[in-house]
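A single protein chain has been removed from this complex, and every other one stays in its place.
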């Protein structure tokens, strides 16, 4: 190699990584064996799997799952930013409200919250707008008509998600160097503007990966809505499976669709990570110090 | 005020925040009304709630929930750090393995994973240690005896958690300025040492809040273990409620205990946040730019 | 294994102590089950299976299982198993048979063989006082009905629907408890249930204050009763036969009738223990 | 322009500014010299109300910074009003504090567009001029992480100037610059001074101070030790402390 170099370029022989390749081969072998043995298992009926994989009801349910997730994440994220700002604010009322909200909504089971909103009618049979403790009522409606299952489900998921995401946003904001906010202030930027244009864009780098987690959790948490009769993916497949008792097969079908949804999701995620990583080009170099091996021929 | 000042101290009249107090009063009023109306609802049977609140089986189940959570989080976090490092490494094999692992374990429903580990026997009736594709078998045992429900549950929860936490750890590592790792390198620190002593401690600030989320999610995800017959809190209360049909009351009982567990958890969390916030004293000042009001008499 | 312990010796004595082994049935039992049969049951599904104060399983299915054990001369352990994992628990060898008030349907016969031991009609559950005056299945037309997902009740609704000018709307829930909540919250006007479950619900929920049972005046033929069976994996056909023989023997010697009587279920008796009786 | 009266500032029990009284006239260029830790940066930050003072009164262009005076009491000011005050004061930080997610050009136009509401086209034209005047025409699309220390410092100067402030605060604006660039920045400052800009410059470079300043103030341990023209303070210091400091220059 070196005797071929035309000038004084550093053409180093890359560090050899025999274990890298050995481990790769072993891993591929294990994975292959595993997939093969799964497929070969007589207890998984391939016909049922393929029959339901593209069943239109299953696909429709997957679509509903995605819509519920997107809507709830959107509302939840907006609330989360507000909660995070409240929590970091010096206003004691706002701060306490935020801590209380986060504590309560993270603290109680989502199922309880879904049941609460879904069956609000058990506790409040009608919704009245009027003056409490008097007979003045201007508007009244049956609760079950206002809080339909879908509305109740979205409310429950969004309010719950907001509590989790608020902590993520807070961590993101804390990760931005305080000098940034000072520089912004010194340029006359108000706190809202600073947050929007200076702090949040930098916090995004740190916010996006755990938000990806939340998104994926949400995809699956929608399954709790089955207790209020929302037929999303999981409810649909378990409905089918309790009819035909092909429980493992239908879990595989559901698993396949969840995997598809999360894989599709990972594209916008890595796009966003790139976008907000710009200028932190160091971020990509960062992996260098973690290098277990080093690139050859640099 | 100002005419009382003994020297030239800046004794400013604090910015008045009438809305702060109005909003506080309104909030407390709403909360009070809400709790009152909940309590007063004839549809919640207080007797049943108080009968089961401190029922010893419920408390034992809550204890099991906590143990499962702590063990699974511990294993999961260790795996997560390894996965995050692998994902940030420049070794393509490790990187791909990590991406694949995270994608797969986040992508498929936890329930499927629990069922998989819990009923590994469906696919592999016995566990044999020997040479694949030959008749050489040194050790063999019925799968359902090796993977007892508890073991299977802990494996499923830990492996799943690792995938989520890995993303959080990765975001944390990315939040640390690359100059830090360079400085460490220039002092001759190896990558492991740098990670342990320089990067992770700084990343903790950003890692802890979303890890709090994960911990709380895990508390609740343990409820999925009921499909492999692990009697944690949720399984226990829903078992009771499907017998006495007091569903709402027993959800309230479960909610109470979850709330207690997460509230207790929040103390170590804020301790850790303080600990790893040291030196980032700016972190506490940071809230300043977000100030919606400002402290008086500074 | 965690989950629920098998019946105590005392319980066995009261229910099965006096039953003699039926040698013919016992002879049918494959050797691999001679040292015990593990029963999976999604407890509670009252009155078929529930827990007593000491957390031991009880209920009609439990008593029947112990009686079958006595007939076959083996021990049947009765284990709590969540519905979502009930089939995998058989396939993986964790449990051997299902006794969970499971309806015998054509579709399910693809996976399991059923030894039928119970036949129940449907009943309608309505809020106490019957505010919507539901007297018959026809009265459900245009109303919303809450049912547990994937139960045979959906077939009933489908059978009634053609005769309705306004169709019955159906809400499906993962558990019967959720369906009850929906009725209480006003999301559904009524629920359709197996007769024995409806009776228990009306008796128990809110200490009997929440619901009442309507026995429909126009129950269409063919939907009045559905068979309930003991589920056995198809590959264990010999085990199915042994259980059938045992159940038949219990029917013949009157134990079956006395057990039904004990749980107030005499109305739902079957004449003989068929295999896959639903056609 | 700046009227500081007995400013005091403590961090916990550590009193960093022990009563600084200083008037700076409109159009004056004042250089602040002093040993490390004497409180120079802190004083600049107080002028900008980035630190809230513990004692004294601070007026910029006749307005009390961060507070409202009314009859016999002073009141805290609303955040919006403080931001307005700050937008008229430019600051170049010792550690630059560029926005890492924005390119050099975007760093410069962000505040004019977002705070002052100038049109983006105008802001870009202005920003390019400013970046050219600090010799960075070819780096306008680089992110801060791709710039050398000196380049970053010059972007920071351009960013502050883009707001056309009445008063400029420079915290060691030449620390990362080579002598030639120091000359360039000096030219920029001279032009600014000619245009009537008031400037307070913290610097360790005595030569730079002599060139740029109308007036030099020497601070030590939180108080003003000496105050006068460059020739008075630098060439004929009266105070022993100042003498020692000036003499240590290589």
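When the chains are written out, they are named A, B, C and D in that same order, and each has its own residue count from 1.
Following the convention adopted for this analysis, contacts are C-beta pairs under 8 Å (C-beta built on N, C-alpha and C of every residue); 3 or more make two chains touch, one makes a residue touch a chain.
Since we're looking at a predicted model, the values are computed, not measured.
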From D:77, D:176 or D:193, residue that would touch the chain that is not displayed
D:176
With the missing chain put back, one of B:113, B:191 or B:239 would touch it. Which one?
B:191
Logged for subunit B, residues touching the omitted partner chain are 177, 179-180, 182-191, 193, 197-198, 201-202, 276, 278-282
Can you name the residues of subunit D that touch the chain not displayed here?
11, 33-37, 41, 94-95, 146, 148-151, 172, 175-183, 186, 204-208, 210-211, 244-246, 248-250
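Following the convention adopted for this analysis, only the chains that are shown with their structure count from here on.
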Per the C-alpha means, the centres of subunit A and subunit B lie apart by a whole-Å value of 14
Subunit A to subunit D: how many Å between their CA centres?
45
Out of subunit A, which residues touch more than one other chain, so two or more?
43, 115, 119, 122, 177, 182, 184-185, 191, 247-248, 282
Flagged in subunit D as touching 2+ other chains are 79
